[in-house]
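A single protein chain has been removed from this complex, and every other one stays in its place.
Moving on to chain A:
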Amino acid sequence: MNNYHQNEDAGKFSWEEKEIDSIRLTMDDRSEILRYVGYSGQPLTDEFESQLQICMEKVNAVAQPRLIATLFQCEPVVVGDVIVEYKWPESLNFLTGEDIHTHLKECREVLLFGATIGASIDRAIRVEEMREPVHALLMDACGSTLIESVCDHFEAILRRRYRDGEEHWHLTTRFSPGYGDLPLEIQNHYADVIEARRIGLTVTPEHIMIPRKSVTAIIGIADHEIGEKHRSCDSCNMNAHCRFRKHGVLCGE
């Protein structure tokens, strides 16, 4: 892997911007949106379908997906001629707790990213709260779905790139501040480390990300398969419209 910039132990990770910036909700995202609003198979009226359609379009119109990432190199610790562990660069020491260490245990590289679909959607939802509360609820669900979609697409791009790279490396799943014992309190420093301001992503003193529809997540990269084997596609409820398979990869690859 050398198609990224290495500067000492940290560098900007990059990609074709329009691959991320152009992501929008599609009909494939409908079921996920419905899940966010507690749908469990009730009959849907035409009226509701058209409201959902309007809300998806409104969100697509104002969304501005942006993503920024920094890639860190870990230092192999060699005993004899065996690599016994990978040592994190000092800049990653703010990632505290056992869980993230376990998650990234065998990784040679660690990628920190932040993604957002922008501030305009927050404003649009606010306006809708006053005009049409149902639309506000649906647009909120649309926003949550879209930011997940952005993260999935990015992860898929990443997986494809590493898999197809010379060394066929493997990725862990995404791990976000607030998961397990990785405290939410690191969010502010995290944002500084990845220079989240460049995509308009900010964190309040209470560690909440604004714009609201934003995600930070960590992915580890190893030279061998790690963790559990990927789930069976057959049992996955995203099977019919998997974002990963669109990029020719599997989510656990």
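By our rule, a residue touches a chain if its C-beta (ideal position, glycine included) is under 8 Å from a C-beta of that chain, and two chains touch if they have at least 3 such contacts; residues count from 1.
Note that contacts and distances are computed from a predicted model.
Name the absent chain as its UniProt record does, using one of the following: "glycine dehydrogenase (aminomethyl-transferring)", "Energy-coupling factor transporter ATP-binding protein EcfA2", "Carbon monoxide-induced hydrogenase proton translocating subunit CooK" or "Methionine synthase".
The record names the chain that does not appear here as "Methionine synthase".
In the complete assembly, which of A:105, A:207 or A:241 touches the absent chain?
A:207
Of the residues A:99, A:129 or A:223, I need the one that contacts the missing chain.
Result: among the candidates, A:129 touches the missing chain.
For the chain left out of this view, which of A:31, A:91 or A:173 touches it?
Missing-chain contact among the listed residues: A:91.
Identify the residues of chain A touching the omitted chain, counting contacts across the whole complex.
Touch set of chain A with respect to the missing chain: 3-5, 7, 10-17, 37-40, 42, 45, 47-48, 51, 64, 70, 90-91, 94, 118-120, 122-123, 125-127, 129-134, 136-138, 140, 178, 184-185, 189-190, 192-195, 197-200, 202-208, 210-212.
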